[in-house]
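Submitted below is the structure of interest, expressed as structure tokens.
Every protein chain of the complex appears in place save one, which is left out.
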């Protein structure tokens, strides 16, 4: 089982599993995932719910931090800010690319760009993860 | 059918319905809702996923804006920022209370405090909604 | 010399001193300050520069954390988010009231409401401070 598959098994029974998040790449400085914009992930107007976009990104930043943690350490999101820029229509697939601004001993800072299937920027999510020593 | 019930019917097939969000009160300056912390809303460690907390709050701010919209107008979240403060354990119920900082013609600003069943503050979500004229 | 006066001496040669920030009250859960909207704190249009509003609030949250620190510990802001709501005209005085959402061992979360002389809400600044053990 690859690294990505084992992370998937971990996420499957959790909120990312409920939303159908699919990890595509998990590197030390970059995490990529996709998510199908199902009807039950939408808000009024048949577009991706802003909350689903934030939850999608939050997972990527947490996974990115997780794979960088020193042995025994845990992480929690302390802050997340999102700018919403464009809509993602129901039935399409969004892609999130999350990269590290900072991977320190106490905090890590990640930013996720969520793009529509057409490649248009939908949202920018920047989050700070606390590293909690084991 | 009351106001709250009709809003519930609107949300049921959408992301708030998937998460099990329950509207409790919908006033012009205040929206209250609850959500059961089901296993599939959690992250590792059997606590509410930060993304689910953000999506829960985002819905309250959008509902608050919606009931204040001039006729024909629509709204979209332009920005949301969250401070995570405490965990909400699986099986418990969180409550979100969303109040207005600003209800203007162009933007509205709402803040949601999410509290655990024990009354402990879990997260503070502050969001700006754009009012799009009809 | 009172507590507030000694903090003022500390701030005088620093950025808060340059801006003319005046501490009014410093309690463990609440810090209040005022600032005259001088011309050189403004942006175009003779209104308080958004950056000056953020710097004003950032100082209050840092002071609030400082007075709560365990002996030998230091603090740094890890994140700050601001919603701008209304303008403060040149020549008037703004008041900032900063209160604690959370005062923990690892992080503290503070929120500052900045109001115009007329009592209108100008900005809401929410910030997370890291507590760095001595």
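A, B and C are the chain letters, set down in written order, and residue numbers restart from 1 in every chain.
We adopt the following convention: contacts are C-beta pairs under 8 Å (C-beta built on N, C-alpha and C of every residue); 3 or more make two chains touch, one makes a residue touch a chain.
All figures in this text were calculated on a predicted structure; none of them were measured in a lab.
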**Prompt:** Wait, the hidden chain, what does it touch out of the ones we have here?
**Reply:** A, B, C
**Request:** Using the definition of touch stated at the top, determine which of C:6, C:43 or C:93 touches the missing chain.
**Result:** C:43
**Message:** Could you pull out which residues of chain C are in touch with the chain that's been left out?
**Reply:** 10, 13-18, 39-45, 49-52, 54-59, 62, 74, 76-84
**Message:** List every residue of chain B that touches the chain not included in the displayed model.
**Reply:** 78-79, 81, 106-107, 128, 130, 132
**Message:** Residue by residue, what part of chain A touches the chain that was omitted?
**Reply:** 79, 81, 83, 85-86, 101-102, 104, 109, 111, 121, 124, 126, 128
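Throughout what follows, only the chains that are shown with their structure count from here on.
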**Message:** Starting from the defined contact criterion, work out which chains touch chain A and chain B both, please.
**Reply:** C
**Message:** Are the interface residues of chain B and chain C largely the same numbers on each copy, more than half shared, or largely different?
**Reply:** same
**Request:** Fit chain A onto chain C over the CA trace and report the rotation angle, somewhere between 0 and 180 degrees, nearest 5.
**Result:** 180
**Item:** Separation of chain A from chain C, taking each centre as the mean of its C-alpha atoms, in whole Å
**Value:** 33
**Complete:** Among all residues of chain A, those touching at least two other chains are 78-79, 81
